[in-house]
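Shown here: the complex without one of its protein chains, the others still in place.
Order as written gives the chain letters A, B and C; numbering starts at 1 within each chain.
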Amino acid sequence: MALEFGLSPDQESISDLFSSFLAKECPTEVVREAEPLGHSPMLWTALQGFDAPGMGLPVEAGGGGAALADLVVVAEALGRAAAPVPLVEHLVASRLHPEAAIVSGDLIATIALHPADGSGLWRLAPAGAVANVVIGIDGDETVAVHAAPPGVAPANHACAPIADRSARLGDRVVLGPASAFDRALAEWRMLTASALVGVATAALDIGLAYVREREQFGRTIGSYQAIQHGLADFPALIDGARFLAHKAAWAGDNGRVGAAGVIDMDEGEITEHCALASMAFLQAGEAAAVCTDRSLHYHGGYGFSKEYDIQLYFRRARGWANILGDPARERLRLADMLWPPPGSTAGVGAGRAITAGRA
Amino acid sequence: MALEFGLSPDQESISDLFSSFLAKECPTEVVREAEPLGHSPMLWTALQGFDAPGMGLPVEAGGGGAALADLVVVAEALGRAAAPVPLVEHLVASRLHPEAAIVSGDLIATIALHPADGSGLWRLAPAGAVANVVIGIDGDETVAVHAAPPGVAPANHACAPIADRSARLGDRVVLGPASAFDRALAEWRMLTASALVGVATAALDIGLAYVREREQFGRTIGSYQAIQHGLADFPALIDGARFLAHKAAWAGDNGRVGAAGVIDMDEGEITEHCALASMAFLQAGEAAAVCTDRSLHYHGGYGFSKEYDIQLYFRRARGWANILGDPARERLRLADMLWPPPGSTAGVGAGRAITAGRA
Amino acid sequence: MDFSLSDEHLELRRQMREIMTATVTAEVIDETHRSGTNHAPGFIEALGDAGILARAMPGPGQDPVDMWLVSSEAEKFGAPFDAGGMATSIAGVLAQLGTDEQRRRITPGLLSGRELVCFGLTEPDGGSDLPRIKTRAVRNETDDGWIINGAKMWTTMGHVADWVFLLARSDASAGRYGGFTTFIIPMSTPGITVDPVWTMGTERSNATFYDDVRVGDECLVGEAHEGWRTMGIMLAFERGLGNTGALTPLLRRFAQWATESGTIDDPLVRDHMAQLAIEAQVAELLTQRTVWTIATGEGPGTEGSVAKVYATEAYQRAARWAQATAGADGLLRFHEAGAAADGWIDYDVRHSTPQTLQGGTSEINRNNIAERQFGLPRMR
Partner (left out) sequence: MDFSLSDEHLELRRQMREIMTATVTAEVIDETHRSGTNHAPGFIEALGDAGILARAMPGPGQDPVDMWLVSSEAEKFGAPFDAGGMATSIAGVLAQLGTDEQRRRITPGLLSGRELVCFGLTEPDGGSDLPRIKTRAVRNETDDGWIINGAKMWTTMGHVADWVFLLARSDASAGRYGGFTTFIIPMSTPGITVDPVWTMGTERSNATFYDDVRVGDECLVGEAHEGWRTMGIMLAFERGLGNTGALTPLLRRFAQWATESGTIDDPLVRDHMAQLAIEAQVAELLTQRTVWTIATGEGPGTEGSVAKVYATEAYQRAARWAQATAGADGLLRFHEAGAAADGWIDYDVRHSTPQTLQGGTSEINRNNIAERQFGLPRMR
């Protein structure tokens, strides 16, 4: 075991598989055509063609046996293509509730990010508009509810298939206590982080291509230092988020969850899955926001026009991240894991682990 | 009455007077020589020479009858010269407690920015190291305490003559209830804002002079777009802070204090003195911090060396602003004036006034 | 310095507010969002009827405070004034450079709010590099007219406008800034076609095409081949006076949502709201200073650039922060249940995005400040 920042052979082949699949099946015309709902049933069916919906489950459960380290690679490819399929949510939900029809992808599953309110409503669940099964917290239980999806989403910034869903109406199964849901939320943060890394990477690629071509005042605009320096900030933002997501996956795959992980702020050592997933999510949200902002800006007016692709990414950078809520709240939650308030049990399930160190 | 952004003839002549006085009496050698204490008795004596210490008091009280609109001009000139004299504090204190020896400047007066603690200590009062009279809050009273100044300051970032002072030991006069101190604090914020505007302006001037001269790669560094664009942000920061300080002065001079001023967030109309003073202080702190940061950075290593002037301003940008406390706390205080919490009486003495408007 | 408004200006403000309350209803705003056309005819016509468009016209002898007050009040209220801004700009240009015949034939329609004008300036390849335009105006010696061919981009209001103010190259041999001619042409002239360009802001802009468009000398604005001079006058009217007041309505709408949702008690949110209130004040003060420099005849220097960069970037940051803070509800559009500030939060993010581009990009404005205010070397 030693520091290794390259993709493993498994990761490489998964990356190649999904990248070439999406390049072929999901050019941006597909993304545009799927708006405003933000879901392409055809693309979903194509994903079922190579068993993608069940890949996150063990082979014993009929799944593909992919590790989290593989799933972050998939999520990044999806984000890079702005793919209008709820695979991130489905992968997370399927690991919590491996029903055969979910494993196969015949039923689409998702998770509700916040507990149901007093009336049993899960507010704006990601993929809620198209999911046949929604898993989330209701009271002190984690439940899965089978019900026909509404098939329409409220009009929204990202054209994402979000929708309110009921935690009580439909075919309802109790999966466990509310705490059983913690891992799913951490995995959703981690995979959404990777998807946002994909969005940011696409923004960089699109931006670079544009500034290399576009001329103003007799020079390509990519030759101006103001634009060069604005773009030069992207790699740290993107790579930082990517490595955090991969580190979260590595921590999860190696059982470094909760007390089995390290959170040592004195030495700056963090190997705990849930804390890393939260960090990855926040950093990726920032990376996607900044990279799409600037890339769009460097397009001049064209970035704002619907004809160009950058606005697709600009809107998803916000939509995919903001669905969880105010990032400041997420940072406070992270702070409770890193510096637990006295007497607290800190964090969501994970929280504080081994803390060595100096005062 | 109509919008007027030029200096009045009075302001012009005060600006000229102080600028030429400081150019002559306070080159940066004087600033350096006054370190680490941050006080030049000679410069103070020279200021007494033209009755500067008492200028903020009415002629009837033996003062110079200057308006707040004049004092902000003075404070900006002081900041621009990084002048090692506590004139801002003295002007504020003198208006609260116009003793003859204070009006003449034979005694230096200052204010304590925070109420005395349980043991009667005023923590780190600005000019506390050199002031003969300190005015501040102790319990529910505003008191003035005459006592010999320590003459030394704890070593600090800005080489400012700050020091702890006692609210109880010495010759103690009760000036009124604690609320009598509110105006003084607002005036201190406003004048410190102007001093910080002076600091930021000096940072711009010094930075521009440097980047016009310094060559790298065969060009002056001021020809690089990254540096041009970094500097191009300065005018908005500086002018914004300057106008806010002037508007606070205008509001104060015209009696627009507390309920006599307007705070209408629906229309974005604010003419209340204390709210404007707080805004000016925050904006000026930001302007001084950003402008000195960047100007120092554009100096390369030389900015960091004690030989160059920019480090003098860099340190004062922080020292003069941070002495009040965390700017986030100040913003929360401002927020309470702008959007009073239900049932609160809001703000320090000033607070909410007329609020017209739509919902 | 003096920060008070005169009684005449206070009266104008009162009038503006009265007219807006009467004419810019929620239904009117809804219609602009539905159609993508950011124009409320009843509002602009009422301004025309009250003589306010005439007061808001820029140029010598006009009160720049009037001009600022009108656009600022509209912006703070959230009333669509783009059409009024364009009409008054062109009326101002005609007042300075137009013929008496044009001022009789065209100006009254513009200042009544009944006739609209769009701008045919930027081209697909052009952007910030305006002198690079390719639209050609060729002198037609047989009838003393002109034949115009070319294409323009971002012709906002082009599909509802009566007139187009058009910049064309009339003498390609005359160097970078020579050989331009400006025209004002009825949009009904044969050969002009308008294609919609839909934007992320849900606003409609247009691409306009000019195929052998034949016009006479009555359409010339200023002298032939002296179009760069006309542009100089017009761009000076534009810079730094509009679109710097958006923080105020944003903050009003955000505070509305924050109050309803209880978020207004959150210190993290209050901290940020106070910062935005400061930025709104700074944006207004910087804009008022620009107005004052125009009034004193000192302007326009770089004050407009300073205000424009600051205000539009602050607005953009604020909108993006507001959206993130509102979480999922900040993603929802107008009329969706639970949408933060009834959908305005989402709208502001989309609407603020091109503000740092149109009317001079932040980069061009920063170049301008560095070169003209600081005297640093011009590097383009």
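Please note the rule applied: a contact is a pair of C-beta atoms (placed from the backbone, for glycine too) under 8 Å apart; a residue touches a chain by one contact, two chains touch by 3 or more.
In this text the structure is predicted, and so the values were computed from the model without any measurement.
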| item | value |
| --- | --- |
| Visible contact partners (per top-of-document touch definition) of the missing chain | A, B, C |
| Absent-chain contact - pick from A:30, A:244 or A:274 | A:244 |
| Absent chain, residues of subunit A that touch it | 1-8, 11, 69, 208, 211-212, 220, 222-225, 228-229, 231-233, 235-236, 239-241, 243-244, 246-247, 250-251, 254, 265-268, 270-271, 276, 279, 282-283, 328, 331-332, 334-336, 338-339, 341, 358-359 |
| Missing-chain contacts mapped onto subunit B | 123-124, 154-158, 160, 162, 214-217, 224, 226-227, 289, 293, 296-297, 300-301, 303-307, 311, 314-315, 318-319, 321-328 |
| Touch residues of subunit C, complete complex, unshown partner | 266-268, 271 |
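Definition applied: only the chains that are shown with their structure count from here on.
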| item | value |
| --- | --- |
| Computed distance of Cα centres, subunit C from subunit B, in Å | 38 |
| Centroid distance [mean C-alpha coordinates] between subunit B and subunit A, Å | 48 |
| Junction residues of subunit C - those touching two or more other chains | 363, 366 |
| Multi-chain contact residues (two or more partners), subunit B | 224-225, 229 |
